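Every protein chain of the complex appears in place save one, which is left out.
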Amino acid sequence: MKTFRNLFVITQSLLLASILLLQTGCEGETTVDKATREGIFLMGNSAEPKDLDPHIVSGVLENNIISSLFEGLVLEHPSKDGVALPGVAEEWYPEDKENPTTWIFKLRKEAKWSDGHPLTAEDFLFSFRRILTPELASDYAFMLFYIRDAEAYHKSQRAYLLCREEEDFPVEWESLKDVDFGPNDEAEEDLFNRKGLDLLTAKELEELIKEPKLFEWPESVTEEVRNLILEKSLEFAKSGKKIWDLIDFGATAPDPHTLKVELNAPLPFLPEVTKHYTWFPVPKHAVLKHGRMSERFTDWTKAENLVCNGPFVLKSWVFNDHIEVERNPKYWDAENVQLNGVRFLPIANLFTECRMFFNNQLHVTYTLAPELIEYAKLHYAKNLRNELYLGTYFIRTNTTRKPFDDPRVRLAFSMALDQKAIIDNVLQGGQKPATGLVPAFSGYPDANMVKFDPEGAKKLLAEAGYPGGKGLPDIEYLTVDKETSKAVGEAMQAIWKEHLGANIEIVQMEWTSYITNMFDLNYDLAAGGWIGDYMDPLTFLDMWMKGAGNNRTGWSSEEFENILKEASAATNAKDRYTLLSKAEKLFLSERPILPLYYYSRNYLLHKDVKNWHPLLLDHHPWKYVKLQRD
Amino acid sequence: MIRFIFNRFLQGLLVLFALYTITFFLAKAMPGEPFTSEKNVSEFTKQNLRKLYGLDKSLPEQYFRYPYRVLTQGDFGVSSSKGKPVRDIIANSFPVSLVLGLGALGFAVGIGIPLGILAAIRKNTWVDWGLMGFAMIGICVPAFTIGPLLQILVAANVPWLKVAGWGSPQDFLLPAFTLGLVSAAYLARLTRSGILEILSQDFIRTAHAKGLSPTTVILKHSLRGGLLPSVAYLGPAFAALISGSFIVESIFLVPGMGQHFVNAAVSRDEFLLLGVSMFFGFLIIVMNLFSDILTGVLDPRVRMGKEGA
Amino acid sequence: MPILDIQNLKTYFHTRTGTTKAVDDVSFSLEKGEILGIVGESGSGKSVTCYSLLGLLPQPPAKIEGGCVPFDGEDLLHVDPAIQRKIRGKRISMIFQDPMSCLNPYLRILDQVMEPMLAHEPGATKEQARERAIEMLKKVGIADAEERAHSFPHEFSGGMRQRVMIAMALVTHPDILLADEPTTALDVTVQARILRLLKELRTELDVSVIFITHDLGVVAEVADRVVVMYRGKVVEEGTVREIFDTPKHPYVKGLLACRPTFQTTSRMLPTVEDFLEGKTTIEVQEPKPAEDTQEEAPPEPLIEVKNLKVHFTQSKDHQLIKAVDDVSLKIPKGKTLGLVGESGCGKTTTGRAILQLVKATSGQVFYDNHDLCQLHRDQLLPYRKKLQIIFQDPYASLNPRMTIEQALSEPIRFHQICTGRAETRDRVVSLLEEVGLSAEHLRRYPHEFSGGQRQRLCVARALAVEPEFIVCDECVSAMDVSIQAQVLNLLRNLQDSHNLTYLFISHDLSVVKFVSDYVAVMKAGKIVEQNTAEDVYRNPHQDYTKELLAAVPGEG
Partner (left out) sequence: MATAEQTSEPQKAENMHSAPSSLSKDAWLRMKKNKVAMVSLGVFIVMIVLCFAMAWKCKDPNIINLTNKFAAPSAEHWFGTDALGRDLFSRILYGGQISMLVGLVATFVSVCIGVTYGSISGFAGGRTDAFMMRVVDILLSIPFLVLVIVLQAVLKDWSSDTSAWFVETLKWKKDFSDRLTNIIPLFFALGIFGWLTLARIVRAQVLSIKEREFIEAAHALGYSNSRILFRHIIPNTLGPTVVYATLTVPSFIMYEATLSYLGLGVKPPNSSWGILIKEGANYMETHPELLLLPGFFFSLTLFALNFLGDGLRDALDVKASKD
């Protein structure tokens, strides 16, 4: 037996010895020390990007990488929100200051792609057309819908484009808004409504003319109009022309270094919008070298092929492991770029990310797990960043179902929500209680309509016919499979039980099921939130229009939409804000959503990082970020 | 032998096809689709996306199209969530999982089997109970507890070990240990009972009668037969180890294959899901076959017929 | 001077249920160059004695309580384990009963035969060990030793394996060889060859042998001197002649008497108990004067087997094995047909094919003029209870997780012989009493019975369904002679009282001679000779039969 035990000891010590062997050759320098010395910024970036093609992706994490590789017309300010610095455009101005519908961007002449190819207005025109091409199916094409005819092109609105040229078209086009020009997935299987009138081929149109029952028109549309539309569509379809030839696209290039953008309506904050990566240029020559314009996921974004115009170029991309960028010597402002490179790590696990930071493996984390905030406050107080973020967390209500079809019930639930208690005790991330829908903006009035008022809530609920919660059905609260979402749900469950006597059943689901159920209005209450896409209140308001992709509450209001329309026509920024605020108040008085808090971003930042300032959208322009050991 | 492998290969093909059928229809039965997003994606864009991935076709057409393209063009489709060909994703992540899995296997075998032998030798003593209790801890304590504990207690205090990451040679140690621990525990139990079974056999008495030392008796005469149950266990277990583990990969930031099983399901990434599932099914089949062959190598009686007499 | 002198050896087993004195004050000595036979039945302590010498007993539960065995200046019983290991396998070697399970199935023959030499002769190279191993394998009679040494044990036949065991034991040229029932599991002809080999090797290698066996015939064949053990004690010691001709102890007398031989003519056997109880004259029933009727007209056959063939295809190499090849048999009602042959000759398969437990490839089995082979599973059911079987291993053939009551009442209920609970129970009790057990055994499990009792239980289970025909498949082969006598007597009694018909399958020619009215000799799937028992034994026609008869130990 003894010999046997020896054998056991030997195997174990061999194992240990081999581990110790590995130890030699490792110096005492931590990962971050080394990176700081080399000027490489180490960033936790939550997940592997879907792609590096600005026209395909739609996430925040991709933005972090893409904004290091590409540069748009204007650039974010490193410390001020809503301020634009020159990017590819040296200067920009609306043709008419009073009515900013047409904008001119003067591009810098020395702008170059990283392969030395000059960057001209033509590249922008190509990029705009590319992202709008229906076949590319970009999720985010709507960000360009401000440009004249962009929407019509992207959605292939054939009938509209054909008929608007017709001077003696019998009716207002507006009156045809109920026609299924686009696809209608609720239509019956064998009807052309499912495909959409504008998308029918010549053959299908001929078939339809022969057999009119194949397409259901709204009753109000006259025979004459129907035939006219069909005829024109057929004629066009047969001609073999493209929709692109039909439109009068708003973006043009008067000369190679001037970009002219004509919009549907005046837009004073267009430069803000162009900071978004959907407006970034892509290299026409490089994209076409690796595939067609409308092809997704071609090889042009591969590490060895990617051509870009930002402060950095792609150095390596190891799938699911890291993406590293390095200095772009061809960048117009290369001498002012502070970092030698950035390494993005797809760390999905929040705890791992924090522990990597604690172990000096990261300069900045993507976020901070709420469970670790307490620990970070104790041990890493200097590194802990808590910044306001342009986003609102809210609970959607299903206004098509009892009891939330009654606005009084919605209001009661909103008023009973003890926002502060939840923030202070569950989230602990320094979030602000949401007083309205739109987070605080400079110049935009706070709605200040959402308040914790349990007594008022009880009264309202009683008025709605549920005194003390009696008669309330079981309410299903839909949320995702995350620990924090569950904790918030449990806290609200207890709060609503206490103040309203309501029985809440928490239903957790993984992400896609949750979204699907929410979109199908298969819920009573559902957790939700919205992060602003650009620095304007509109990004929070236009989603509540009828049929907008993210409404999903079943709520709609003509009045609300009219105010928004009015606002879009307003030329004066102040008037516009007043109108938007009016819309917000109207919305809040109906309370189809129960605002909980305004987001804040909690993350850890290493002391070596300089020039990294709090920003509402959290887009930190890479060229200013600096690493320096004090 | 060749006939046996050929037979199993044919059966394997049928298994793969059945697996494909089930996975395909399960994937279709999940709520939502790859393009479900909280962003405002219009029905029009979705239709274009469906067209792009061939998801607009009728169900039977889609059902036959995939195997057709796999078999004729080696095309496993493009992942809708990662924007890369599924073949490349597997080719990129499988080697990582393989290294991790082999490391885990190393730990499992290196810890589990010696402990099992020790427990068998000291049967029904405190050594035995202690070791089996330890094995029970390995089975009870989930990876999401062991992993972070190792990060906090080990990685944070050992300068040359990183909390997470993949790249330097020592990076595989912690994740492989975490991954291998459960298998080590199972192996310890299986080895213990396997050896005890063999130690009660007559030929062990013969070996003692020859005057061999106890170590030789254990190592030469009882280990081979005593390992048979472990080998049978290791077949499918190894397939599971080298196809990665979502939890371990997530905790230690390992770019392996396990995360695709979860991510593909959550993002309704049909082709990636089919790809990794079929690959896993293939591994299971191969490993089961391999473990059957290895059983034959260890036990010469199995090679010839069922039993000698 | 004796080479080994065992003095007052005491080995006890301490278990939770109490202490068993397995070896209780045993003394004997082994002279140089002799073969000493130790005879005794299972449980007599003969094996434990040998294991004690080599320190092979698991301690606990075994404990050597006393005695000393001086060997080479050391006391074998109290020597340091490391030194004991040096003696074991080098100076004293051992071979065991079942060569199937005593060779490591996972290692090649050569490795196993080389191993003792490599372990005990540190200077020996692998090459030398290999040479010596091959030489030894040749010496024990393995043809093509060079080639076959690379095979695994399962590729060898039983006799070959025992030869390998012997080679392995003698490869280090030991002084003493302990042989524990080395031929018990072998066929008679093989046994004869092995015994001859042992005798040859003894002189050639100058080794002293302790030969342990329960078979008096074997001892008579091989030993110079005999020690008889009973319940842990030596009851008698002497030369073979002394023991066989003038046994003194009643146990030895009983042992000699209860063994059926070719000369036994009585219908019942005396039992050891009779002798131990002090009966001096043993009354056995006189043979019935039935021989006349037998010779005149054999009664109607109950079972008739015509051209029965059972062929298997081996799954791996697709070889056709003709296990039973064109066998025809007739078994008259109320009589016993003995089926003899060596292992693998197809006698067991024949028995099972008759009972339709194995599907016949072709041929017919008539019972009451119905061809059983043609019947469907459901149609067969009424015949199941008419035809029963008793197996060799009574332990393996009883469900270990069923009490005796459950095991016996299940067939009764199933075949609806009795329906009521009480009625069934009465029937079970009467069955138990019929086979010599009692109602107090009802709630026990099979493992709580001794081998002989278990076989009685198997008989009782077979009787439960009131059969007319029973296949006894080697049903006494694994038993000690005293128990064998009891079971044989029981079978005889039952045959008389129930008018049963037996097919008695065995490799033991003496037993077959004793129980059978008719005998069929089988070889390689075919019947080579078939006649009345008397005729076959007195006047064998075939060479094979003669060879078999000549090989029976103690009958030459």
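Every chain is named by a letter (A, B and C) in the order it is written, and numbering of its residues begins at 1.
The rule is simple: a residue touches a chain if its C-beta (ideal position, glycine included) is under 8 Å from a C-beta of that chain, and two chains touch if they have at least 3 such contacts.
Model, not experiment: these values are computed from the prediction.
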Contact set of the excluded chain (shown chains only): A, B, C
Which residue of A:47, A:293, A:509 or A:573 touches the chain not shown here: A:509
Listed residues A:41, A:351, A:544 or A:577, member touching the removed chain: A:351
Residue among B:46, B:122, B:205 or B:220 touching the omitted chain: B:205
Residue of B:34, B:85, B:116 or B:148 touching the missing chain in the full complex: B:148
Among A:486, A:582, A:613 or A:626, the residue in touch with the chain that has been omitted: A:486
Positions on chain A where the hidden chain makes contact: 351, 369, 371-372, 374-375, 378, 421-422, 424-426, 474, 481, 483, 486-487, 489-491, 493-494, 505-510, 513
Absent-chain interface as seen on chain B, which is shown: 11, 14-15, 18-19, 22-23, 26-27, 29-31, 129, 132-133, 136-137, 139-142, 144-145, 148-149, 152, 186, 189, 205, 232, 236, 261-262, 264-266, 273, 276-277, 280-281, 284-285, 288
Interface with the unshown chain - residue positions in chain C: 13, 15-18, 20, 22, 42-43, 51, 56-58, 61-62, 231, 352, 355, 357, 380-381, 384-385, 387-389, 391-393, 395-403, 410-411, 414-415, 440-441, 443-445, 447-451, 458, 461, 465
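Simple rule for what comes next: only the chains that are shown with their structure count from here on.
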Mean-CA-position distance for chain C and chain B (Å): 49
Two or more partner chains touched - positions in chain B: 213
Contacting residues of chain B [partner chain C, same complex]: 201-203, 205-213, 216, 220-221, 224-225, 298-301, 304-309
Chain B partner contacts - residues on chain C that touch it in the complex: 54, 56, 85-90, 93-94, 96, 98, 100-107, 115-116, 119-120, 152-155, 158, 165, 168, 314-316
Chain A residues within the chain B interface of the complex: 1, 3-5, 7-8, 11-12, 15, 19, 22-23, 26, 28, 30-31, 48, 50-51, 56, 58, 134-142, 154-156, 182-185, 196, 199, 296-297, 318-321, 345-349, 351-352, 355-356, 358-359, 361, 510-513, 515-517, 519, 528, 543, 548-550
